[in-house]
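The structure that follows is given in the form of structure tokens.
For this view, one protein chain was removed and the others were kept in their places.
Take a look at chain A:
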Amino acid sequence: MNTVSTVKRYEVAGMKCYVCAKAGKDTEAVGICIVCGMGLCMEHAIREDTQVWEGGYPFPATKTKGKIPRILCEECRTALKR
């Protein structure tokens, strides 16, 4: 259990950009797409603010005051926009 998490943490620390890797480039990742989990470099990471609703029955749902930022890859962002 402990070993697994240690290994994982090491891997994340050394993660490369998946989009760049596919194109044959070797670029350090600066973030991870929250949906699909791919590593993303500064060029390929998209940081977007998302409006979040909270609450519900027996109260009307309300928008949170602040928006919540999240990091996405291009593919996931396109898929979520639909």
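Note that in this section a contact is a pair of C-beta atoms (placed from the backbone, for glycine too) under 8 Å apart; a residue touches a chain by one contact, two chains touch by 3 or more; residues count from 1.
We take it that contacts and distances are computed from a predicted model.
Colleague: Identify the UniProt protein name of the omitted chain, choosing among "DNA primase large subunit PriL", "Binding-protein-dependent transporter inner membrane component", "Small terminal subunit of phenylpropionate dioxygenase" or "Aquaporin".
Modeller: "Aquaporin"
Colleague: Per the definition of touch given earlier, which of A:Lys25, A:Arg47 or A:Lys63 contacts the omitted chain?
Modeller: For the chain that is not drawn, the touching residue is A:Lys63.
Colleague: Since one chain isn't shown, list which residues of chain A touch it in the complete complex.
Modeller: Contacting residues on chain A, toward the hidden partner: 53, 55-63.
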